[in-house]
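Let me begin by handing over the structure; questions about it come next.
Left out: one protein chain. Kept in place: all the others.
Order as written gives the chain letters A and B; numbering starts at 1 within each chain.
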Amino acid sequence: MPEHYDVIIIGGGVIGSMVARFLSRYHLEILLIEKEADIGMGASSANSAIVHAGYDPAPFTLKAKMNVAAQPMWDALAGELNFPFERRGDYVVAIGNEELSSLDKLIEQGKQNGVPGMHLVSGDEMRRREPNINPKVSGAVWAPTGGICDPFAVTVAAAENAVQNGVKVMLETAFEGFLMEGKRIVGIRTNRGLFGCRWVVNAAGLHSDWVMHQAGVRPEFQITPRRGEYFVLDRAEITINNVLFPVPSAAGKGILVTTTVHGNTIIGPNAQIIHDREDRSVTTAGLDEVLKGAQKLVPSMGVRHVIALFAGNRAMGNAPCETSGVNYTGDFIIEIPQEVQGLVNLGGIESPGLTSAPAIAQRVVDLLRDSGEILKEKRRWNPIRPPRPRFRNLTHAEQARVVSEDPAFGRVICRCEMVTEGEILAEIRAPIPARTYDAIKRRTWLGTGRCLGGFDLPRVVDLLSRELGVSPFEITKRGKGSEYLLRETKTVEE
Amino acid sequence: MALKEKYDVVVIGSGPGGLAAAIAAKQNGAEDVLIIERDVELGGILLQCIHNGFGVEILKQDLPGPSYAQRFINDALALGVNVLLDTMVIDITPGRRIFATSRGAFYDIQSRAIVLAMGCRERTRAQVRLPGTRPAGVYTAGTAQRWVNVEGMMPGKRFVILGSGDIGMIMARRLTLEGAKVERVLEVMPFLTGLTRNYVQCLLDYNIPLQLRHTVKSIIGNNRVEAIESIQVDEKWNPIPGTSEIIPCDTLLLSVGLIPENELSRQAGVQLDPNIGGPYVDDNFETSVRGIFAAGNVVHVYDLVDWVSEAGFHAGRSAARFALSERRREVRHVKMIPGENIRYIIPQEIDKQNLEGDDIRLQLRVRTPVESPVYVEVRSQDHLIARKAEPYVRPGEMVTLTLNPKNYDDVNQASELTVAIVKR
Partner (left out) sequence: MEETTKIICITCPRGCTVDVTHDGSTVIKTNATCKRGREYVQRELTDPRRMVATSVRVKGGLHPLLPVYTAAPFPKPRLMELMQVLRTIEVTAPVKMGDVILTNALDTGIDIIASRDILPISP
């Protein structure tokens, strides 16, 4: 008899984690499975980190509805889950007079979607607000509700809070197929065996089409992965203090220049259709394209400012918008389909998926309730995921205090980003333990500075090996097969 | 270790530049000299450079890196240089206050002079914008060197090395000696960037192929490096179509240049030369911030360690001179310390040479209003020197207080005077 759950969530990205967190409020036995060695390893940790105001999605689409519904939820969510979030507003910037007309259209679209507070800013005012901006700026749309966050921190905070409230998370656990009784889902097959359940939530992101096809749902639905390449700039060299979008085109929101909650500027993404869903390589052509796009907004930006490269793959789907009269394909799927029983189907959740995550999670709760599931609130549900101190954000007096309380906070492991052993140990011992270098990197921001881990890597490998009680040869970058070290110096196999 | 209240010279980093600076500071009269080192032992990167070739110029001997370092370490310790190990400096102020941490300890250290000797760091994959996937198995040569030579672990079995700098070539030999296969050294420039003798004894001796005008077109492999795609470039560094080659390997080492490490210098307000990335220095190796000196690779990247040591000696000597003149000044001057409810005092210091006929008028402001009678008191430690009664004090109204010749003996004895507001 396999382990049995009320709900199994497939996929530990921001959507799966947020759904787990929202469902953890109710008396349900919940399992979240993730095929990788850590949660949030897909698009959730490689995107623009923007909490969109909501003027961009086509009116009446699910994308527009979810974006605008989620927007006001972020302040409370950030407060409860303690992740970095700043509602600093964003700009869509028109360069030259011919782009000015697009701004009016955006404001109009924002009004239709229900985005509050948008208005035009003159070119002069824009030059004053962002001194680095292209002097040919002719005007901009200001959307005060736009925000920035650390998207991985959002994912891990939501998942940890779910674990605090009883959800079980299994990593390196890959979905292989459904167990059906007639039209009813009764469980799933994984590389770690069978698990019984009454409900499955498909939050498989890039692979959500394949998962729903296994249940016989929407055979025509297909994900076309679109890779976006990004470049992180050295904050000591160039700093942009705002979130700047170009005017959108048919290809999407375009290449933006944005500040991050870590104080760096990032530029990107481009949009390249790829075939291998796991292909997250960066290309020379991509760098040129992104840099050119960014220079349209900030001409002084140069290749010499780049300190890190990354790429993320967006799960672009082909689902038609369900609002009659709206001609749009590529909308979100958020449904309990009729063809089978026991599936909550989420698909095509690309941008603004991160922004929409809390609204999507709330909608999953509502869909379950509407389908007759009795959701009884736990009396002791705890919405607060406690913060963990970040040494670099403390004053010297506070630093002295944490070092006296926990000696490990005195040992700096990452110089550039000022991350201490105490912080790393806390992540290794957290509700969802960080067991790989990348897992620690995403949680602490270690190794993301100018030396890109050259100094900290041997020290982190050593720490992980000691703390996990395994040999350093078993320590990996991102799970099995990505070991850093292969043998002892003096042991030669001929 | 019990820290001194104030050091003459604090040296940040104990590589060749830092060790030489500390030694020279001691030899030139600085009494309290402290080295702060982030690693668990003195010596810096020399400890992982186990190859020979060090010391030919100033020691007239051909030594391995650790031996070169050991000589300087022994000298420094014999001279009584103090040392904080496993300690990271996290902040330096322009006023030469240093904040540092180590396991269980947080330090707030004042120094008369500082020598910056943080050395340099390696350029990374991102800085040369290497395209491709981001698997395990892409390391800077120095990181691999630490693993292989100090920690005793091999990061790979089949290597490709990008860059013909000295560290890259020396690592090619080291890895070969330890039983690994180095498939190729690629160099994007049309010439060798390291020393010719390293080309001979590190590559030619072991038949390791060097390809000039070649670079990495793409890194292949999702979890671990599986291969490198190399490509030839033309005079303008543009890839030449049709010249790419897949080289199977499990590790790519980067030896693509070094950059002075100046995060702390920036924090201290030291001006950097944008062309070099190191501080502007004068012929004393003093930076744009008074009393802060810099020596070695933190200023610019040297090709011989001997010249780093020489720069360290020079900077250490300058720092000692500066510290001694500060000491003399401190002896000559009395510091005015704002005590209870005092925001500031003008003058901040009294020159003892002026303690003759004229009165000295102190001007000061309080932090918070006191609407009842108070004394403004001047004390040297607990000894009351002067006192003035005021009916009230307010931040908006400057308070004055006069020291006259009958106070001067007391003032002359003091090194600092504290002014405070005391209720009557």
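Keep in mind that, in the parts below, contacts are C-beta pairs under 8 Å (C-beta built on N, C-alpha and C of every residue); 3 or more make two chains touch, one makes a residue touch a chain.
Since we're looking at a predicted model, the values are computed, not measured.
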Residue of A:A251, A:I384, A:L468 or A:V492 touching the missing chain in the full complex: A:V492
Of B:Y7, B:Y139 or B:Y199, the residue in touch with the unshown chain: B:Y199
Contacting the left-out chain in the complete assembly, out of B:S102, B:T133 or B:N149: B:N149
Residues in chain B touching the chain absent from view: 40-41, 43, 47, 50-52, 62-67, 69-70, 149-152, 174, 177-178, 195-197, 199-201, 204-205, 303-304
Interface with the unshown chain - residue positions in chain A: 489-490, 492
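Rule of thumb we're sticking to: only the chains that are shown with their structure count from here on.
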Separation of mean Cα positions, chain B and chain A [Å, integer]: 37
Complex contacts: residues of chain A adjacent to chain B: 232, 236, 278-284, 286-287, 303, 306-310, 396, 399-400, 403-404, 407-412, 415-416, 418, 420-421, 450-452, 454-455, 457-458, 462, 472-473, 476-490, 492, 494
Chain B residues touching chain A - in the complex, by the definition given at the top: 38, 86, 88, 90-91, 99, 101-106, 108, 121-122, 124-127, 129, 131-137, 139-140, 142-143, 146-149, 151-157, 178-179, 218-219, 222-224, 250, 263, 266
